[in-house]
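One protein chain is absent from this view; the other protein chains keep their places.
Letters A and B mark the chains in the order given here, with residues in each chain numbered from 1 onward.
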Amino acid sequence: MSDLLWWVFASLAIGGGLGMVTRKNPIASLLFLVLTFFSLAALYVLLGAHFIAAIQVIVYAGAIMVLFLFVIMLLNLGHDYRPDVRGGAWIVAGFATAGLTGWLLTRVLTTEGAVVAQGGELEIAAAVREWNAVGAIALPLFRDYLVPFELTSVLLLVAIIGAVLLAKRRV
Amino acid sequence: MAIGVKVVRRPSGTTSYLRATLKGMALTFKHLVDPRKVTLQYPDEKPELAPRWRGTHRMAVHADGRPKCVACGLCPTICPANCIRLVPGEDDQGNRYPIVYEIDEFRCIFCGMCQEVCPVEAIHVGQDYENSEYTRERFVYDLDRLMAQDHPLTALWDPSDPLSE
Partner (left out) sequence: MHDVGALSRTAFLIVSATMVVGVFTLIMVAVALFTLLERRLSAWIQDRLGPNRVGPQGILQPVADGLKNLLKEETYPAQASRIYFLLAPMLSITPALITFAVVPFAAPLPTPWGLVEMVIADLPIGILYILALTSLGVYGIVMAGWSSNNKYAFLGGLRASAQMVSYEVGLGLSLIPVFMLAGNVTLTQVVWTQQEELGLWLALPLGLAFFLFVISAFAETNRLPFDLAEAESELITGYHTEYSSMKFSMFFIAEYSNVLTASALMATLFLGGWDIPFWQGDDMRVVAPGVVQGALPAWWKTLLTLGVFAGKTVFFVFLFMWVRWTVPRFRYDQVMHLGWKVMLPTALAYITLVGTSMLVLDALDVPFGLRYGLFLTAVNLVAAIVFLWLLDRDRVIGGATYRRLPRTALRREPPLVTAGEGVVLPNDGT
């Protein structure tokens, strides 16, 4: 049953990704991306990582993509179907993407990745039993990785200030 | 610009949205539980018509069943909507009577002037509004139909009692 669901959602995720890249209409491609995010969340659930799944849906599918949708609709990009990448740039981008994907796949498919993946589900289940769904994420985040976490938020703050500076004509 | 816009001056610091909302909710709740409702349960209850309320026509009838109409032709003349068709006839004794008397109730504006002008009090507007039909043709009332109507008649305006008191 789990295996079947895994195949369903994995193919949905890949199909959504392909659809997102190939659609010319920005709103259609955005909806495909939402499908991908949702399928990813379903895959997280199958892994037993409920909290990550919920956050994936709330933050990515629910908030960020809705904002994107809002911006696309507001700027009325619906009728501009010209490709953004011109000239030979897409060849370079294609090679870079293929290389990265290949490297990631070798990591996953070799023994090293497989070993990590095998214990993962049980480890997550144990952590959830002990700390419950939120605690299993929160404890490492706020204890072991506090500095990187805070640095990330500072980074985001910088990004927000930058965006405000760019958007406001007169500060 | 012909529209007058009333600008409400709201003093800063004293306007209360919460209190206003709660006050509004109290008001709506009062109306919610108030048993007095204005809805008329129409087919079960009928509205009370004013005595001078004007509806579908009636033709007054003599005791022997003839219409009181003498085909004088005043009503088609005065009718502002031009909805009365009258073809006058005369019998052996020289009495005029209507051969054809038709009122198109669709064109009629129910002003009641036909009733006011009638010298023999033959044609009346009456207190009836439940007159729906399936075809347009059925709204042209002929003489027989007008005579067959039996709803109450509309009272005429009385100059000595202008407010109907």
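Throughout what follows, a residue touches a chain if its C-beta (ideal position, glycine included) is under 8 Å from a C-beta of that chain, and two chains touch if they have at least 3 such contacts.
Keep in mind that what you see is a predicted model, and the values were worked out from it rather than measured.
S.K.: Determine which of the presented chains are touched by the chain that is not presented, and list them.
M.R.: If we consider the entire complex, the absent chain touches A, B.
S.K.: Among A:F70, A:F95 or A:Y145, which one touches the chain that has been omitted from the display?
M.R.: The missing chain is touched by A:F70.
S.K.: Tell me, which residues in chain A touch the chain that this view leaves out?
M.R.: Residues touching the hidden chain, for chain A, are 27-28, 31, 34, 38, 41, 50-51, 53-55, 57-58, 61-63, 66-67, 69-70, 73-74, 78, 128, 132-134.
S.K.: In the complete complex, the non-displayed chain touches which residues of chain B?
M.R.: Its contact residues with the unshown chain are 1-19, 21, 24-25, 27-29, 31-34, 36-39, 41.
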